[in-house]
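Other chains dropped; remaining ones untouched in position.
For reference, chains read A and B in written order, and residue numbers begin at 1 within each chain.
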Amino acid sequence: MIATALKHEVKDLSLAPQGKQRIEWAGREMPVLRQIRDRFAAEKPLAGIRVVACCHITTETAHLAIAIKAAGADAILIASNPLSTQDDVAASLVVDYGIPVFAFRGEDEATYKRHVQTALDHHPNIIVDDGCDVVATMVQERQDQLSELIGTTEETTTGIVRLQAMFKAGVLTFPAVNVNDADTKHFFDNRYGTGQSTLDGIIRATNILLAGKTIVVAGYGWCGKGTAMRARGLGANVIVTEIDPTKAIEAVMDGFSVMTMEKAAAVGDIFITVTGNKHVIRGEHFDVMKDGAIVCNSGHFDIEIDLKALASKSTGVSTVRNFTEEYKLNNGKSVIVIGEGRLVNLAAAEGHPSAVMDMSFANQAMACEYLVKNKGELTPGIHSIPVHVDKEIARMKLEAMGIQIDSLNADQIDYANSWTSGT
Amino acid sequence: MIATALKHEVKDLSLAPQGKQRIEWAGREMPVLRQIRDRFAAEKPLAGIRVVACCHITTETAHLAIAIKAAGADAILIASNPLSTQDDVAASLVVDYGIPVFAFRGEDEATYKRHVQTALDHHPNIIVDDGCDVVATMVQERQDQLSELIGTTEETTTGIVRLQAMFKAGVLTFPAVNVNDADTKHFFDNRYGTGQSTLDGIIRATNILLAGKTIVVAGYGWCGKGTAMRARGLGANVIVTEIDPTKAIEAVMDGFSVMTMEKAAAVGDIFITVTGNKHVIRGEHFDVMKDGAIVCNSGHFDIEIDLKALASKSTGVSTVRNFTEEYKLNNGKSVIVIGEGRLVNLAAAEGHPSAVMDMSFANQAMACEYLVKNKGELTPGIHSIPVHVDKEIARMKLEAMGIQIDSLNADQIDYANSWTSGT
């Protein structure tokens, strides 16, 4: 048995009051998770379950942690990204809500890895993961603990890709719930959340006018679609790059210019990577960029931009605004990098708005309950969120927004189930 | 063995020259189907196969029929909708391309049903269906011919819903390829094709300004998304109605007003149904509409608007423009109906533009080849188009458009397949 006294490793506990204020503010936009938390508090579906949540430590994550704790779980939180922790939120979770947090903004890679070990020392029954680092580490270094694991939930595209690779490699020996797959997650969080917050991050970091700028969006998945849509909505001329022909034509039909990064590199003013793959912008691209081109990333990991290649071509780096650095290139031009190539919406802004995280985290919370309720029933491998859970979350959200929709009458239900009536 | 001499039932063979000109024009926007036809002509993958194609008889369908014939098939064509036949195209297919066609614009229901029987008399090995009428009739009335059937392909959402109902009912004893499910079909045809052509139909029928009008779109599936997007693009204020909570929130997040049809009915200027279900607009809605409200349908069947209820509330009906009728209601107001509630883009315009049908029909053609190549291998039930076929169609389309996209380098392929590298 593991005793978790209230340990923590946060920047400054005195930031708690500001954190609490911001957490409460975010809660106003999270009515679905609030309802779930209230039910969890009454039903205690996670009683006695040890949960590790590896997430961006934001005001929204705070509400997920509070809901999981309300459900009776013994939960601890670590950061899923060195730059995304909001230190006031971390402080408030410890001080005001009694939840152990191991995270501070700007932690180095060694600290990050140490926190993953701390998380595993908690002997989790459930891992709420975000990018699959905790799960991957457990599989590699803590096979002896795998028997304690009921399952894991994962909410990023990146994490799902890793889980699929693990499944192919035969090392995924427990159920993983694909939260990202829920319609109420990826339709909203990846598209509207990433869309708004990515542009928000760029604007806060640079304060430049987007109208009239040529913005290159690498990747036209849900995150890329949202980013391209909002970039256009702010007046930019948007270029999309892709490797998938279907997504490429979709971008064309949506009215965007589609070309290779090789060509886009020479004409873009701002570059945003949201592909989930590495080195999407690399040496050959920096070579041809315009002087003052701005580069940032909104994909999960900081590997989409090859910053080593950029550094190797540079004579120096200097900070020009908060979170914003200028690389002076050997060719006389300069390239501006925001947030060290990490998630720009978390590095330079506040991450996804609460209203979308409400549904994403409602899925995370419901996925934990689902794992516990079906303990021993689910096969090893990746499972979708059940459709009825997904629809229920949507229904709760609409209700909270005060929006009423139609329902089928008996006649229409008959029609939908019939195949004999035709033209 | 069935001998098909060149029989036909078309309106007027003298229309062939105009039809040929229009068919050739459409071909310019159909480079993918052209490439497939050229390969089919060389490889003859459908040699000796009897094919029945039940489609809207348009310039684009002409190219599908020509490709199927080029593949060596013994093919005949019937109309999938009484109002959608372009008589000049039907004439040209018979005269210039030697393909039997049984269809004319304005055929009555009895004729339509007789043509379905003619189609079944052809003893099809493959049915290329559009709404599932031929397949449903065969299952109900020609069980003896089922043994001759290799399989069927279906391209509408409506048809797929019927096939699913048949599968549940245990009567789908042969493979059906879900062409609608292909990304290169529903992403493009349903969204961009229906979107543009629906608004085109309304404008041709009424010549009214859409800017500033309140347009109510019933249904936010792919067709509804396309229609709502284009209605907004033309300056309308768009209201969406839905029965599915996830789609409803998606519409909200896309910036549309979402409400029940009961409320929308009182404020809309123009109503478009694209739900796939029946009586989406019915008596109670007509009662509260504004004087002069315009109502039309862009769903597959003409059952979405309850015209009988409208007629029962009316003192008379008169034609006010081509394809456009005014119902004078007992309450003193009037309601305008376009195209008798049939597909407005085919009734009042020319159906989907060639560029999208290029991909949809490329899928149909490839699905026929797939059924023949895998004869006896596919289980009864509904099968997706193989992903590699779908991507190949997208690739051909991009190439024809002269657009180049990126591809993964070795490093990136490794990364995509790895799960051990993380933050």
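One rule holds for everything that comes next: a contact is a pair of C-beta atoms (placed from the backbone, for glycine too) under 8 Å apart; a residue touches a chain by one contact, two chains touch by 3 or more.
Bear in mind that the values here come from a model prediction, so they are computed numbers and not experimental data.
**Student:** With 2 identical chains placed here, how many copies of the sequence make up the full complex in this file?
**Tutor:** The complete complex, not just the displayed part, contains 4 copies.
Keep in mind that, in the parts below, only the chains that are shown with their structure count from here on.
**Student:** Can you check how far apart chain A and chain B are, centre to centre, with Cα atoms defining each centre and the answer in Å?
**Tutor:** Comparing mean C-alpha positions, chain B is 38 Å from chain A.
**Student:** What residues of chain B sit close enough to touch chain A in their complex?
**Tutor:** Going through chain B, the ones touching chain A are 80-82, 109, 112, 131-133, 136, 140, 161-163, 165-166, 169, 183-184, 187-188, 191-192, 241-246, 248-250, 252-253, 258-261, 263, 276-280, 301-303, 390-391, 394-395, 397-398, 401, 403-408, 411-412, 415-423.
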